[in-house]
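Of the protein chains in this complex, one is absent; all others appear in place.
On to chain A.
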Amino acid sequence: MAPPMIDPALFDQLKTKIEEDTSVRKELDQIIDELNQHVAYTQGVLSRIHSTPRSKYPVLLGQVEEGIKKEIETVGKLSEFASKYPYYKYNYKWTRMIQDAISTVLLCAWLGGMGSESKPGEVCHLLTLEDIGELFRVPINLKDRDAFHITVEEYLLGLINIIDELSRLAMNSVTLGDNELAVQISSFIKDLHAGFQVLNLKNDILRKRVDSIKYAVKKVEDVVYDLSLRNLIPAKAASE
C-alpha cells in the first residue's frame, strides 16, 4: 500500500499546537484587559492636571501613583506569564498598552511624582528607559534571551505620548496662572524635539509619531510667544 498523503500524526500535532496557541492568547487577553483598566484609570486621574493648580499636585499625583502601583502589579503578572512563550510571538498584543503605561509613569514623574524617600520627585525630571525598567521590575531591551521586556520603541513611543499631553498642559497652566510651568514645558519639549532629531528613523510607526512632535513644539512656542509679548514670563523661568 502506498503511504497516505497526510500522516494522521501530523494533523494531531498541528491541531494540538494551534489549540495551545489559542488558549495562551485567551489568557493573555485577560491580563491585558486588566492592565487596560488600570492604565485607563490612571490616565483619567492624570487628565485632571489640566484643571489642577500646581500647589495641589502632590495630592493628585498621590492618586496617580496608586493607579501606577496597580499597573506595575499587572505588568508583573504579564511578564511572568508571557516569559513562558516566545516574546515576539505575542508582543503585538500588549505593546500599545505597555506604551500607555509607560506614558503615565513618565508624565507622573515629570510633574514631580514617583519620588521615593531617598530621591524626592522633582518637576522636569525625565525617567530613562533604565528607570522605567526598574520601576516596572522587568528587563529592558533584551537581546540575549527570550523573555518579557520593555523595548526601545515602546519607551520612545510612550515618550511621544506625553509630549502631546504636556503641550496641552502648557496652555492650561497659563489659564491657571502658572506661566512658569508653561515656559518649563516649552523648553522640555524643544529639547526632546532636538533629541528625536538624533535618531535615524525608518519609515515606520515611530517615524510617523516623531513627525507629530513638531506640532507640539509649535503649540508651546505660540504660548511662550503670547506670554513674552505681554511681558508675562516670570523672571526666574526666563533666566533658565
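To be clear about the criterion, contacts are C-beta pairs under 8 Å (C-beta built on N, C-alpha and C of every residue); 3 or more make two chains touch, one makes a residue touch a chain; residues count from 1.
The rule is short, and it goes like this: contacts and distances are computed from a predicted model.
Its record in UniProt calls the unshown chain "Translin family-domain-containing protein", which is the match among "Ribosomal RNA-processing protein 4", "Translin family-domain-containing protein", "Exosome complex component RRP45" or "UBC core domain-containing protein". Contact with the undisplayed chain is limited, among A:K84, A:K119, A:K143 or A:R230, to A:K143.
Within the full complex, the residue among A:S55, A:S116 or A:N200 touching the omitted chain is A:N200.
For chain A, the residues touching the absent chain in the complete assembly are 1-7, 9-11, 13-15, 17-19, 21-22, 25, 86-89, 126, 128-129, 141-146, 152-153, 155-156, 191-192, 194-202, 206.
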